[in-house]
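The structure's right below; bear with me while I get my questions together.
Only one protein chain is missing; all other protein chains are in place.
On to chain A.
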């Protein structure tokens, strides 16, 4: 389910089946041109993955709006992120996945109230190229498996 009126209408009717929330975590870098460009690429890549996961598990996962944050200092972010998770928990989500390519989250993993799915992404690339596409397919398959295992 996407974060859209139509999909959430359906979510409201079928809550007993939809118990998983997927939150993409995407940093925004503004210091330094290279970093900015590369963070934009992270953003595109993350959106692509989120879309694939949403399509695969449309009937059980809600794709939350992206959690964006500035810079690398995720230590200051974890509190706000946990607030997000708490407020989403008012709905009946049993599983909450946090999806990011930002490795800084790994240090905070234990203190997060959701399950972190961290993957080393790509620094830069062309989303149309066959290499990137096969990378994305391969990684997406991994994520799909992890989610399935968590459900079991």
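Heads up, the rule we're going with is that contacts are C-beta pairs under 8 Å (C-beta built on N, C-alpha and C of every residue); 3 or more make two chains touch, one makes a residue touch a chain; residues count from 1.
Going forward, contacts and distances are computed from a predicted model.
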item: Hidden chain of the complex, named as in its UniProt record, picked from "Branched-chain amino acid transport system ATP-binding protein", "Urease accessory protein UreG", "ABC transporter permease" or "Menaquinol:cytochrome c reductase iron-sulfur subunit"; value: "Menaquinol:cytochrome c reductase iron-sulfur subunit"
item: Selected from A:29, A:43, A:58 or A:113 as touching the chain missing from the view; value: A:58
item: Touch list for chain A against the chain that is not drawn; value: 10, 14, 17-18, 55-60, 144, 148, 151
